[in-house]
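Right, one structure below, let's go through it.
Note that one protein chain of the assembly has been removed; the remaining protein chains are unaltered in position.
Naming follows writing order (A and B), and every chain is counted from residue 1.
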Amino acid sequence: METTNKIRVLIAKPGLDGHDKGAKIVALALRDAGMEVIYSGLHQTLNQIIQTATQEAVDVIGLSIMSGAHLPICKRLITMMKEQGLDDIRLIVGGVIPYQDIPELKEMGVAAVFPGGISFEDIITGMNKLFE
Amino acid sequence: MGVAKYTKDEKGAIKEVIYQSGIKVKPVYGPEDLEKAGFTYEQDLGAPGDYPFTRSLHPQSYRSRAWTTRQYTGFGTPEETNKRFKLMIANGQNGLNVAFDLPTQMGYDSDHPLAEGEVGRVGMAIDSLKDFETAFAEIPLDRIGSGLTINGVATIMMAMYQATAEKFGYSKDQISTTPQNDILKEMIGRGAWIFPVEHGVRLVGDSIEYAVKELPKSNPVSICGYHIRESGATPAQEIAYAFEIAKAYIDTVTARGIKPEDFVGRFSFNFNVYGNLWEQIAKFRAARKLWAKMLKTEYGVTDKKKLFLRGLFGGGGSGLTKEQPENNIMRSAYYALGAALSGAQTTALCSFDEAYTIPTPRSALLSLRTLEILMDEVGLRDTVDPLAGSYFIETLTLEMEEKIIEEMEEVQKWGGMTKSISEGFIQRKVSRQAYEYEKGLQSGEYRKVGIVPTSESGNRPEQETQKTDVELHEYNQEWAEKSKVNLIELRRTRNDKDVSDSLKALEKAARGTDNVMPYLVTCCHAYATVGEMAGVFRDVFGEWNEPEFY
Partner (left out) sequence: MPEIVAILQGNQRAGARMIRLLEQGKLEALTLLKQLYPHSGNAFIIGITGSPGVGKSTLIDDLITVFRKQSKRVAVIAVDPSSPFSGGAILGDRLRMQRHATDKNVFIRSMASRGQTGGLSRATKDAAIVMDAMGYDIILIETVGAGQGEFDIATLAHSTGIVRIPGTGDGIQAVKAGILETGDVYIVNKCDRPDVDASVHALTMMIGMQNMGRQTSHPSPKWTPPVVKTNALKGTGVDELADTFLSHFDFLKKHNLTDQTKRNQETLYFKSLLKDLTLAKIHSFMETSPAYKSVLKRIQTHEMDPISAAEHVVNTMIILK
């Protein structure tokens, strides 16, 4: 019986944007870092993301957002997470995120932001840090 | 070093170079290399403008005409887009390239829940013919051609375009439109797919067939190796997969009893200029040759003009870095040089801040000026195919041709492009490569200037980027509100019976084998919305389930 606590993370692309290369390669990198990654595919509604995170009992929801809509999306999702009692799940965001938006994202409750161009190593370290 | 694999000795001298496509490059090339490859001028090059067009499609190339450039437009609302169109035409532009917002691309109306936050964000929001009428008001549609950057619902936008022209008194044989309409590449790369593979291909078939029969001046499909490359394909795969996609479309149309000769001349391509300079140049020369050879030998096309690999060779966005964005200005200039040395007919550059957001007017202008400097200032128009006869370039072109063929054969082994995509073979291969490449970049095995490998600790890119200052586009919530109000007004004023009759007829066509295009035109005239028309397709075809990518 294996008793290791592997980080379980849901990688999701919310909304209509279909640029999924980033989400896919990050999923691969997290797998290679020993995490269990649930990949839910493109064009997910926030409700689908919430239900998936609930059923899978993940530790982390990782959103990849390239359309520029990261602020409204995160805001909505965090409200929904609270409503559903998913308060022990951390939300992280990656994609095209301008640095000037990071404080606002953190303010609303995003646990970590990994803008495009950041290294896998930094993402993995950053994620592990959430569970220290 | 570079986007190829370099091995160096302890003194830093280069020992080995392997390009992404898998070609090893020697330190020196000479006549013996051409001899060994069996190179002959007649067979492998020919004069510019002669089969197999390795050198150029036209005998005089840039001597007679510089490349044309394209700029994408399409802003928030149709009104704003119209203003921009008029400005561009006043500035001498003779072609428009329209970008659509994501809800339109995905076949949803602006008031659909999934459209929230996206209306007008990355392009123009279209709900019904009303919006097209506004966007194209007072544009001379018999003189100005329009590229429509849309795939999943390309048939609907083509029908919109025709209906608009008809409303304005033009006939359908006067208008010229080029929808992107390459659904298979969306399934590999950009992700704006809706319906399952076979239905997607059927819609492409319908639009090509319709264009052949009804829209003599329109080019129904533009195949985008560009996005395939952006997703992680090598340059050789970019061409190979684009050609295999083209074959899938050709086959579906020929199956309807139309000869390739009657339509392949209307195909155009959109390729990526990103990576090693020489590999890019060899890629395009090999691609022109291979396309012509393939059409001639496999599809029996004889008319010389129909063997042309037409298209846009544009600077690749994935080459750009988020770190030190100003570097992208220089980088793009070299991509443009590559395009010019490859004899690109049409080109476009990504704006230097595109890694952040959609380009700002300032950066779009910079791209334009970069292209002008090449053509008008430093001499790229002086002579046709200036690199021809280079031992290196000609050897590389032959090797590239071989690589492309190898990659095409692999797709055929998998059962052709449609199957390869529906089962995920291509996606798995491409995303694995993208991952390996990204790891290589981060470890310093590959090098892009401005990206500091993680191994050289202490100087993380994050620290540099934090300082960078780029202009960002603001999203305007009013666009969505306005579109929603317009939709309410539309639903109140249009003739409901016309709408439901035309949608019912569309559904019947979609279920059967009738070409959906004329039915769509009727729907557009009745002011059915994009969401309603796409909704009919969603009901009949279902939605695609993407295969696993790992």
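Side notes on the structure shown:
Just so we're on the same page, a residue touches a chain if its C-beta (ideal position, glycine included) is under 8 Å from a C-beta of that chain, and two chains touch if they have at least 3 such contacts.
Since this is a predicted model, take the numbers as computed values, not measurements.
For the options A:35, A:69, A:105 or A:127, the residue in contact with the chain missing from this view is A:35. Touching the omitted chain from chain A are residues 1-6, 8, 27-28, 30-41, 44-45, 47-48, 51-52, 54-57, 84-86. Interface with the hidden chain, as seen from chain B, comprises residues 196, 422-423, 543, 545-550.
Convention: only the chains that are shown with their structure count from here on.
With centres set at the average Cα position, the gap from chain A to chain B is 30 Å.
Chain B contributes residues 102-103, 105-106, 108, 113-118, 121-122, 186, 189-193, 230-232, 321-323, 355-358, 431-432, 434-435, 438-439, 442, 451, 454, 460-462, 465-466, 468, 470, 472-473, 475, 546, 549-550 to its touches with chain A in the complex. Contact residues of chain A toward chain B in the complex are 13, 15-21, 24-25, 27-29, 31, 39, 41-43, 45, 67-69, 72-73, 96, 98-99, 115-122.
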